[in-house]
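Apart from one protein chain that is not included, each protein chain of the complex appears where it belongs.
For reference, chains read A and B in written order, and residue numbers begin at 1 within each chain.
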Amino acid sequence: MSAAPKHDRYDVVVIGAGPAGLAATTMTADAGLSTLLLDENAGPGGQVWRAISSTPVKSEVLLGADYWSGAEIAKAARDSGAEIIHRATVWSLDRNLEIGVSVGGGSAFIKAKRVIIATGAQERPFPIPGWTLPGVMTAGAAQTMLKSSGLVPDCPTVLAGQGPLLWLLAAQILRLGGRIDRVLDTTPRANYIAALPHALAFLTSPYFGKGLAMMREVRAKVRVISGVTELAAAGDGKLESVTYVAGGKRETLPAELLLLHQGVVPNVNLAMAAGVEHRWNELQLCWTPVLDAFGNSSIPGIAIAGDGAGIGGAQAAVVRGRRAAGDAIKELRPQAEIIDLSAEMARAERGRAFLDVLFQPAKQFRMPQGDTIVCRCEEITAKDVLDSVAIGATGPNQLKAYRRTGMGPCQGRLCGLTVTELMAEARGKSPQEIGYYRLRAPVKPIMLSELASLPKDDEATKAVVRG
Amino acid sequence: MFKRAEGDARASVTIHVEGRAITAREGDTVSAALLASGLDVRRATAVSGAKRLPYCMMGVCFDCLVTIDGVGNRQGCLVPVAEGMQIEIQKGKREIGK
Partner (left out) sequence: MMKDYDVAVVGGGLLGSAIAWGLGRLGQRVAVLDEGDIAKRASRANFALVWVQSKGLGMPAYTGWTVRGSKAWPKLAEELKAQTGLDVVLQQNGGFHLTLGEAEYEQRTQLVARMHNQVGAADYQMEMMSATEVKKMLPLIGPEVSGGSFCPYDGHVNSLRTFRALHAGMKRFGVDYLPERAVSAITRDGDEFRLTTAQGEIRAAKVVLAAGNANETLAPMVGLSAPMGPTRGQIVVTERTMPFLPHPLTTIRQTDEGTVMIGDSKEDELDDRVQNHPINAVMSDRAQRTFPHLARLNVVRSWSGIRVMPKDGFPIYEQSQTHPGAFVACCHSGVTLAANHAFEIARMVKEGALEPELVGAFTAKRFENAAGVGGSGYY
């Protein structure tokens, strides 16, 4: 078991040990600031460099150079002198920069002068019919298993969706001898035209060459269907088949594993629970925090770096982590010299607009209909959501009162975006007007005994114990 | 569903699923080990009893909930396996005392 934090106060607490968090940690610790890095996973790397220090897939070519670029950054953080705690769950953060963290079944509150949230992204919900069936997983889930355990599919397997990760995963599965029966590409055809104005920047970005090579590698081995406009999983108690429509033609494939992916979106729960202002991002179709150039949020002392600040990818995350760290150093060590990173930032963000437009998911894959489940925890369907709008639900929070959406253990992570967009469409409003769930601590479940063991005072007792 | 790629040199770890011994590898999460085991490890939800398997494997979806060493509703995708670990597949709501 990991040990609890050694102190109850730090100059800087970084939350999340992915690209942004590792880069930020190294910089603030190197500058002599007492730095604590808290991370939920067993080792550093976040999602993109998952299991970077422990993967059984040792051959460099199998996981690719982008993956292994994380090794050096993870090592730098380890050597920086920062206190790093893995398997630590940050379940609370408030405007006083007080952090509730659970480690090894015990919880504590710690205070920071600066907090850098680097909790990254999660995959966008992909609510198609049957997406709760056993055997339907995200592409990211398969990639996690591949990186950390060297596990690859060996049953009838379909990959469906769009975006760079889908192709990367397909290539990696094939390189490791795994099975893929078909790739279903859901990129809307119209997006290719919409993305054209951004194409020049993309063509000169590092994404272009790599992306093309990977798609070629996959197409050489697997049948790829483009222009998929409908998708459904079916089976009795587990996935048995995948049905899709492409070019007006419907086909059903037997399948035991369906890996879904339509991009990633910021992990907003901790930041929103802390009260950080977010706005609807019309391009990325998700909530992104309102930040200044250094990643500072609407709450003084809380910065957000990495994909949590808006999807930018691993390279941008590293730069954003350093920028947030630089700003913390500037405040806490005014004599320190801070390097200007704006040129690096521009380079890292080059080509992003093209990807955002090209891989904007189609409406039918974001806004399900009828009996398709929206809230996986409470098993609430699209029809249930619309019925609630019909009797008066104006937004996600009234919907909770009617239907308990977002009240299960995942706390809206897999239904929130869908609910906002469905309600916006039903009410003829923008997602910004509809809003999001009000999120509250604990943002990840913790045991009652942990809450019970935290500091109490007489005033609190008086507020609770009444004749 | 899943197989192990060649060249995995990690040490073996034995865990028990509903009393049955399975071999995992050091560094596997409980969920990865269960999915690699080939056993039927579908849980039943606390709401309708519908069958589920892990969906996200990164701590987000809570579809990997499992009873580990007598403690229910743990996120199997975030817990590394340990020698002798006792796993029970959850059937509906968390039981009293688990």
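In this text, contacts are C-beta pairs under 8 Å (C-beta built on N, C-alpha and C of every residue); 3 or more make two chains touch, one makes a residue touch a chain.
Remember, predicted model here, so these are calculated numbers, not experimental data.
S.K.: Need the list of shown chains touched by the one chain that isn't shown.
M.R.: A, B
S.K.: Of the listed residues A:353, A:386, A:407 or A:426, which contacts the missing chain in the full complex?
M.R.: Of the listed residues, the one touching the omitted chain is A:407.
S.K.: Check each of A:69, A:394 or A:432 against the chain that is not shown and name the one that touches it.
M.R.: Of these options, the touching residue for the absent chain is A:394.
S.K.: Kindly note down the residues of subunit B that lie in touch with the hidden chain.
M.R.: Contact residues on subunit B toward the absent chain are 46-47, 71-73, 92-98.
S.K.: In the complete complex, the non-displayed chain touches which residues of subunit A?
M.R.: Here the touching residues of subunit A are 92, 94-95, 98, 100, 109, 275, 388, 390-392, 394-398, 400-404, 407-409, 411, 434-435, 438, 440-442, 445-449, 451-457, 459-461, 463-467.
Definition applied: only the chains that are shown with their structure count from here on.
S.K.: Please give the residue numbers of subunit B that touch subunit A in the complex, ascending.
M.R.: 1-10, 25, 27-29, 32-33, 35-36, 42, 45, 47-48, 50-63, 65, 73, 77-78, 80
S.K.: Which residues of subunit A touch subunit B in their complex?
M.R.: Residues of subunit A touching subunit B: 40-42, 47, 51, 54, 56-59, 87, 122-123, 132-138, 140-142, 144-146, 148-155, 176-178, 237-238, 256-257, 267, 376-379, 408-410, 413-414, 444-445.
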